[in-house]
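My structure is below; once you've seen it, I'll send some questions.
Yeah, one chain of the complex is gone here, protein chain that is, but the others are all in their spots.
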């Protein structure tokens, strides 16, 4: 089921200079939501901006009927969103295919970068509940743009952090610590969400090391549910042919082996 | 001087089912404002609605640097306006030519109908200050749409009211009581603001009775300051030729003898 | 009870609200949100003879009150549409209008032939106006002779009602409308998207990988209403009006201007329930206004 309804804004506050955390009371969506899925948000009650904005589900609280989102203010839509402090918001969701895991996974690694970290705590929570040992590797430009460290720590994950400028954790890129890490630890699955260069790096490393990997992708969206074909992503099918899948409907999570990321 | 600046919203509250009263702290505009002038308000921080809305100045408080507006919610712009409860608002003004009066006027009549009553208290206040005896004749569809009675009473004006349904004052049209009134009282000037049929009626009556009359008109506006020629109003010039004047710049107040109101 | 039913090109629609081609897939997605049999009809995603991958991404750009798209007719090809999509859609009580795009007269002809007699298909919408495909598409729709010839050739191959979708990217749309009417179009639909462009100033590149795209959404509504009005004065066949409809009031504008039915494209993205809200809105408004039959509105503009 997909819902398009008014959610009540319980919280919408700045958590870092450019980032906001929003909590929405929206039981129908919370009930169905799975880690890796996203929602589309109307950012204005006028016709401009026209389109809804896709934002991943950051935390899911089925008991309380709430979902939390974490978003970066980068353009007009997210800017307007950050100014709404109370009241209702039109939300459509839950959308897309989330992350998957198998019973027999023992150790898994979550690799996140920039605002791609936002959806990963919901995943970590489920994985921990399911008894996996969850390693989390995070990358950010700088301390002021580093998301969710506390979320992962509270869940009992083992967290390692890199920042480009060394202001938190190790200085460098998250792919560097991933490389080291997978040499020393047997990982059943890597989950990845972050900027494209990072995603590419992670795909390359996991491929070389024969570790299955799921990546969450972004693409510009209009409908968000698979009807407009706007959010195409090139994939290699099992028969070797190349076609497009829809990020909003077939993704945003894909197995790294199928997606083709152009430069 | 015309200003285009951010005003601080001090108040924006419902005063009748469809009407709001807004008080803005905007010293520059308050300082220059005169009765009958108007402002243009941005109703959204997006590009839709695109245009500012013209709203008359209802009260002017030069000492406190505030102006008050009274507006009816009729479409998208005024609807959005009514939802802004605090913060800042882009305002351009004061605009147009207001009402005028002469030292030697003794008794004047103010005739207002519907939301056309909104600008008249500012006028009444100045006229009272200037020592005129101010008679106020108001018309509204019904009690729930009747504006500003208390404003006029507090200023010491003699107020008569008609409502179409008789729910307040006399049942009937304000033009009916105007007719009676001008037969019995020598009036130096009539000021009129209201719906077009009322304005036409008032123009006709004052013309028949040779009473000078000023009317405030409305027209759709884009620039609000005379640059776009959108708000044309047909006028008869002294030499008999017919041309257009600009409601925003030459009006909104015109002498009734010059304007030509088509059907 | 107010009558909402209309007839366009010989198809009976239980209400005049359709969904526009390319904005609604083949109905499956929105059926997850509501029962799509509540619609008057569905104009299916533009189909070509062969399967097509479509254009590279980004394919979408948001503009003020509008949206640019350069999907480029990604579709599984006519045969799979006939085998898979139409049969699924048939289970619903909703008119099915199959939108087809050709790269040559022969392709149009061939698709019409294959669709003729396919159970469930109520009409063909001939897209001679897609701005997003090179060598074809819009070229058919900007010249009256070419437009007429497409219709003539398709007309000979099928008994299905033909709805011709007109391009707004022309000096005089009435000329094209008259040309296709004269060759047997049973209705015209308009407008398709207006050719536009957006630039990402940071990287100095077009936002769309395809450089140009088609503009639709509320931004184009005044242009669409104008064209519907002009075309309604120029031809006798019914008009399906579209371009920027997001409310029942918008739908009434189109009907007063001369449209017998309306279609909702980008409005689905703004709010997935737009088509239903338009239907309910029309119903309530007609009721309130004491109008017994929605057909009274068609072309009822006083001008």
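Note that the chains are named A, B and C in the order they appear, and that numbering of residues resets to 1 at the start of each chain.
Assume a contact is a pair of C-beta atoms (placed from the backbone, for glycine too) under 8 Å apart; a residue touches a chain by one contact, two chains touch by 3 or more.
Remember, predicted model here, so these are calculated numbers, not experimental data.
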- Message: I'd like the shown chains that the missing chain touches, ordered by label.
- Response: A, B, C
- Among C:80, C:205 or C:292, choose the residue that contacts the chain missing from this document, as touch is defined above. C:205
- Query: Considering the whole complex, which of B:41, B:122, B:205 or B:223 touches the chain not shown?
  - Reply: B:223
- Note on the structure: Checked against the full complex, the residue among B:25, B:128 or B:232 that touches the missing chain is B:232
- chain C residues that touch the omitted chain in the full complex: 61, 63-66, 68, 142, 169-171, 194-199, 201, 203-206, 211-213, 215, 217-223, 225-226, 229, 244, 249, 252-253, 256-257, 300-303
- Could you please point out the chain A residues that touch the chain left off the display? 47-48
- Message: If the hidden chain were put back, which residues of chain B would touch it?
- Response: 1-4, 42, 47-52, 90, 92, 219-233, 242-244, 249, 262
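The working rule: only the chains that are shown with their structure count from here on.
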- Farthest chain from chain C by C-alpha centroid distance is chain B
- Approximately how many whole Å separate the CA-defined centres of chain A and chain C? 36
- Distance between the CA centroids of chain B and chain C (whole Å) is 47
- Note on the structure: Rounded to the nearest Å, the gap separating the Cα centres of chain A and chain B is 55
- Contacts with 2+ other chains: residues of chain C: 64-65, 218
- Where in chain A do residues touch two or more other chains at once? 47-49
